[in-house]
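Note sheet for the following structure.
Of the protein chains in this complex, one is absent; all others appear in place.
Up next is subunit A:
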Amino acid sequence: MIKETITILNENGLHALPASRFVKLAEKFTSKVEIIKDGIKVSGKSIMGILTLACEKGAKVTLICNGKDEKEAFNALKKILKGQD
């Protein structure tokens, strides 16, 4: 399991479009993907879940990837959160 707290640097925060990019990418991996913000945990493969976290730019979230391809998943997904995709 990889777990790390990341500051969201994507310029609009996790708005619908970056959130859908995140979900589409997360679905490519078999690992379980989760995001925690302010103590609330949602699945990283659920766009509705992510939207309800209302992640603005500068928000701190914890990204958790757990599974066979957790390393690849984590590195790829981190990029979206950091606005580097």
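Simple rule for what comes next: a contact is a pair of C-beta atoms (placed from the backbone, for glycine too) under 8 Å apart; a residue touches a chain by one contact, two chains touch by 3 or more; residues count from 1.
Convention: contacts and distances are computed from a predicted model.
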Among "Phosphoenolpyruvate-protein phosphotransferase", "NADH-quinone oxidoreductase subunit K", "ATP-binding cassette domain-containing protein" or "3-isopropylmalate dehydratase small subunit", the UniProt name of the subunit that does not appear here: "Phosphoenolpyruvate-protein phosphotransferase"
Which is it among A:47, A:64 or A:81 that touches the chain not included here? A:47
Per the whole complex, from A:23, A:63 or A:80 the residue touching the absent chain is A:23
Considering the whole complex, not just the chains shown, which residues of subunit A touch the missing one? 11-13, 15-17, 19-20, 23-24, 42-43, 45-49, 51-52, 54, 56
